[in-house]
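Pasting a structure here, questions to come.
For this depiction, one protein chain was excluded, whereas all remaining protein chains were kept in their positions.
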Amino acid sequence: MSLRAIEGAEPAATTVLRSPVEHRLLAAGAQVEARGQWRVAFGLDGEDAFLETVAFADASHLAKLEVRGGAAPAERPDRAVVEVADDRWIVLCPWEQRAATIAELGAGDRRLALDLSGAWMALVLAGPQAERLLRRLGPIAQVPGSGPIAAVPGRVVRRGELLLVLVAAEYAQHVWDVCADLCLPLAGGPAGLDAVTRSHPDPLLAAS
Amino acid sequence: MRLPRRDGETIDRDDRRTFTFDGKEVQAYAGDTIGSALYANGQRIFTRSFKYHRPRGLSCAAGNCAGCLMEVDGEPSVKACTRTVQGGEVVRSQTISGSLERDPMRVVDHVAGPVTPVGFYYRLGIRPKAAWPHIERMLRRMTGLGRVGEAPPKPHRADVEHRTAGVLVIGAGRSGQEAAARYAAEGRQVILVDERAEYASLAIDGVEVIAPGTALGVYEGRLVPVHADGLMHRIRAEKIVVATGSIDQPLLFEGNDLPGVMTPSAVRRLVGLWSIRPGTRAVVLAADEAGDEAARLLREAGTQVVETIDLRGVRPPKVKAAARHGLLAAVEIDGRKIDCDLLVASAGRQPAYSLLAQSGCSVRFDAEKGIFAPDQLVDGVEAAGSVTGEGAAVLAAAEGAGKRTFVCPCEDVTAKDLVRAVGEGFEDIEIAKRYTTVTMGPCQGRLCHLHSVRALARATGVGEAALGTTTARPPWQPTPLGDVGGRKLNPGKRTALHDANRRAGAQYVWTGVWRRPDHYGDAAAEIKAVHEGVGLMDVSTLGKLYVSGPDAEAFLDGVFPNRISTLKVDRVRYGIFNTDSGRIIDDGTIIRVGERDFLVTTSSGGVDQVYEAFLLWVAERKLAVDVVNVSGALSAVSLSGPKAREVLSRVTDVDVANEAFKFLDVRQGAVAGASALLMRIGFLGELGYEIHFPSTAAEHVWEALMKAGAEFGILPLGVEALKALRLEKGHIIVGIDTDSETTMLECGMGPMIAWDKGEFVGNEALGRMNERGADRALVGFTADDLPNEGTAVLVGGEVGGRVTSARRSAVSGQVIGLAYVPAAIGSEGSAFELDLGEGRRGGAKVHIGAFYDPDGERMRG
Partner (left out) sequence: MSFLIPCPHCGNRPQPEFAYGGNIGDDPPGSMLDVLSEDLYFNDNTAGEQFERWFHRFGCERWIVIRRDTRTNQVSEGWEGVDAP
């Protein structure tokens, strides 16, 4: 392989990495701080109340790896494996473990293990109405599964009581806006991932 | 008139609610509908009819007819008899001019009837032609149901909830409840839906009840939209049980639409659910046991039942209803006049099979019972209860119906109208329906379908079975269009630099699905910056496909018309992507980053179709190659202008010296700390670099480049600058300068094609066209006047092509552009004319090659 921009090359320590919805989060009143190279949002108004009904949180600072060929990547508590087809997966892991995970998953008869972190927005749906929000976002009949999310291609897996949704980063702001609007009649809204993992501990999501 | 408390009533007398009707306050109980509360308060005329402005009132009390349409909180044409009272509603009568009781337009009924027969508007105003707009305006004012936007609409959401069900049962009557309970006991996930509010409190073990909720239709794949409380449930069911029952059919007689004429089911609901006495003196005419039941209930409610006639097995009597002040006052039966304020009339019950028919079930006419009943069901759909036709039967209408015998009260279509339509030649059931609009009103054929088929069958003499039925289509109940349409979703793609661009003053435009900066306030300054200093453009919208594997080279040789196998590692080449018929669908670059690894860029809008076409080619030939869509993973910027090298050198570890990093070279290295791929290309005509890097670092890289370029006056570039700059170079933009027929041969790109390399996409078609020669050519031109895009090219006074792009050059001040011209004049210096509109013509001359820096010294320098 030889396109280094998608092979997990480590950016310089001073490089600032951003979620595709950072500016939506800022507009929603989030505070944003540097955690490693990433800017991560936290402390949104009303987030704890939203978690009583339904909240959605950005987890785009997770590494998202495109893995092709070979056997299905092993599940781990701090990893989410999203199956696209029987020889293709998207693997989410904490950003710090990106290089090690690429090395681990790229070994053997694997065809590709690429870092496509910027290609996806990872969105976490939390709260008792999370399933309902998913049903209003689109006709995805099964979780884990795929299908339209706010009319664009999406993928969903379960993390305990949480739902983890992936949509193309180009559509991140669109999906974020639709989510926010759909949450209004459900008395829900955006939350920081910190608030979500306080009530739903998860070794993958709480890693940063 | 409310009766003393009765067993089984659905009203809660301890929970009083009020709403206003035409400004007057109306008392109601929880459990009332707007219709029931109004009736209990003595209101009898609820609305006026569509065409003749005849008074209409509650006639079915079950949401089956259009006798109670009202405007509720700004929503027009609400069936008041099924809309539950919440309290505080503002209800207004509709389809009236004046008041409900005194509507001056009712003269239409008295005088205009003979001159406004069915279909009159097709014949009216044809001559003189100028009269039609006036007539149309008048008709629009006089007719129609309700008005949109008369009252301010309440804030309205149209959310959709996508559901699945093991079994969806439609209809919560006895059979529906039994089916739901049975499937729930088997462990199936059951949803039970009914449009009637009285089932809201129904509880069956293991069954989810949605009531009131209307199943609007049955679509392919057993998809049933259920409209409930402003929310659309789109339910995908493994099995559907239709238990929609049967519907009381009106009796056809003169004056059958008067307020005071109602079906037995209306009596059952008024007395049984809401404890209302329906009238003081009643006559009952019915063809099944429902008549007896209605008579019994009326007596219980204190209504004097003057006479009950069972129509079964007797010679049909001649019935005529008479009105006083718009309300039923008496009925004449075979000439015998009986004073009454209530006439319960029913011809029997017709199965409500519409949803079954929508699912694909066939329907046949049962001549013995006089009904249409479902016949062959389809897989996964069951019918339960009287919808199957069990226990249902309908009397044939009596001969010689009068001029106010309404077959279709919704649309004011009389029996005579149908006979007239057949007389005019509209004999086919579907054509007659469209001409007369019978069954097309708010009842959706619930009350008029059977009668209209039977009337047409009689008029045509072919019989109901041969005449058949109209096609059953959704919706089964009128529904606000906003709720059907749901939320307006217009997904826009945004680059990772969207907000950075906005902060820089971007004025956004839609370019296909993308939101892109058109300019940042001054497009001319942006163009100047590229020619004289440096400009930075967000080109993250480009599609990017990573192509990797042992067969990658062979694959790319197969999908592109030029030869890719000769492309060296760390070099980039322009490529065109064609259809099998040799037409251009996209263009981009092919970048070789390894022996078996390539990055292919596509146009902003073309990536999806190129990706799918690539995968098809791979699958057809079973090639060992992976195509990875990395469009979102990588962002890209184009840094252009004489100062580009200097700016770039400040943020990268790549050697950018001209001899180390030549035109069409590719390098990989760090840009502002991010891992990047850099290539030297010259789409904008000056020294230029296209830089691809992870989207996670997009803003960081952008800011670093803007900062490094500040001392050279760097400006961000929008789409307008791009379009102008590339035009100077004569570069085409696929989709602007090409259409669905454009070939490479027409664009002067024939020499790019490697004819001898064997099979590639479109090779046969292109080869054939190459032998024949192209008819037209896409060429550059200079002109005196600036034409619009699309301006006709005139050759010898005849249209011979069109302008695809044109601008006034910032460099030469000349008008430059691209146009299709006949191939015969596609050579340097050929003159043609442009049709500038309003009779003006302008001269133009063909120009071959770039307008600016034709030898490309600036981009190679």
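Order of writing sets the chain letters: A and B. Residues in each chain are counted from 1.
Basically, a residue touches a chain if its C-beta (ideal position, glycine included) is under 8 Å from a C-beta of that chain, and two chains touch if they have at least 3 such contacts.
It should be emphasised that the depicted structure is a prediction, and the values quoted were computed from it without experimental measurement.
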Candidate in contact with the missing chain, chosen from B:Ala322, B:Ala765, B:Leu786 or B:Ile848: B:Ala765
From B:Trp132, B:Tyr219, B:Tyr508 or B:Phe663, residue that would touch the chain that is not displayed: B:Tyr219
Selected residue (touches chain absent from view) among A:Ser2, A:Gln97, A:Ser146 or A:Ser199: A:Ser146
Residues belonging to chain B that touch the chain removed from view: 219-221, 223, 236, 360, 580-581, 608, 612, 615-616, 619-620, 764-765, 768
Interface residues of chain A (partner: the chain not displayed): 84-86, 88, 139, 142, 145-148, 153-154
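Criterion: only the chains that are shown with their structure count from here on.
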Separation of mean Cα positions, chain B and chain A [Å, integer]: 32
Chain B residues touching chain A - in the complex, by the definition given at the top: 157, 159-164, 234, 236, 487, 489, 491-496, 498-499, 546, 548-549, 593-594, 597, 599, 626, 628-635, 668, 670, 672-677, 692-700
Residues of chain A defined as touching chain B within the complex: 1-7, 9, 11-18, 20, 22-23, 66, 68, 111-112, 114-120, 132, 135-136, 138-141, 150-152, 168-174, 178, 181-182, 184-185
